[in-house]
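Shown here: the complex without one of its protein chains, the others still in place.
Our next item is chain A:
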Amino acid sequence: MTTTTKALLEIDNVSKIFRNGASTTHVLDRLSLNATEGDFVTVIGPSGCGKSTLLKIIAGLDTDYVGSVNIENRKVDRPSQEKGFIFQEHRLFPWLNVESNIAADLSLSKPEVRERVNELIKLVKLEGFEKAYPRQISGGMSQRVAIARALLRKPKVLLLDEPFGALDAFTRAHLQEALLEIWQTNRTTMVLVTHDIDEAVFLSSRVVVMDAKPGRIKSVIPIDLPYPRKRTGTAFQDLRTHVLRSLEHSETEEPSYTI
């Protein structure tokens, strides 16, 4: 073993084939990826390359694949609270208000739950909206509620599937900073799927560039910039160009990411 830090998440030779009657789609092809504790990995790649499929496999939502996925040396065979999942849409329960959505099946009348929920509401900056229903708050706020709901379960890994994709640029930038703050406070291992190169370079410690058909890892680009990062710095711009080049290299179809 040459690795210095122990991997928390180990994805080893994962292949995934979708079968629809006679047609088969080879979505993931012998994909391997490790993440250490406190890592922030971003996965970027053309549309349809299997990013969501990969996240679902890590989450245990999809167990029909070849290869192995381990978290702390235990095989992932079903969804669990140690693997938080943030979907592209917030997927809150519309009949619960903000604080009840965060608590979900836990009882807010328990003092320890109450206390943690209050802390998280502060962390995601939603004070004053505890009693609001999802229909009464904006998309960005909803996504923050979803993040708080996941964090309450103290996940070892937080999986985010284009969580800010549907938001406007302004809200997105704000949520990116909020996410960084959360990551720096909790040191939760993050795996983020995005189409946004800027977001990838701004947030992560490593950018994983994927290739489509079949989906495999094309390159892994470490982002060795100190936090907080400035989007306007030359080092930032250079890395951005680097990621873009790496992506373009593989493009055969129309580019689906934003610059």
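Definition applied: contacts are C-beta pairs under 8 Å (C-beta built on N, C-alpha and C of every residue); 3 or more make two chains touch, one makes a residue touch a chain; residues count from 1.
Convention: contacts and distances are computed from a predicted model.
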Using the UniProt record as the reference, specify the protein name of the hidden chain from among "Succinate dehydrogenase / fumarate reductase iron-sulfur subunit", "Glycyl-radical enzyme activating protein", "ABC transporter permease" or "Cytochrome c-type protein".
-> "ABC transporter permease"
Looking at A:80, A:186 or A:219, which residue reaches the missing chain?
-> A:80
Touching the hidden chain, out of A:141, A:160, A:210 or A:239, is A:141
Positions on chain A where the hidden chain makes contact = 59, 61, 79-81, 83-85, 87, 89, 91, 93-97, 104-105, 125, 127-129, 131-137, 141, 149, 153, 170-171, 173-174, 177
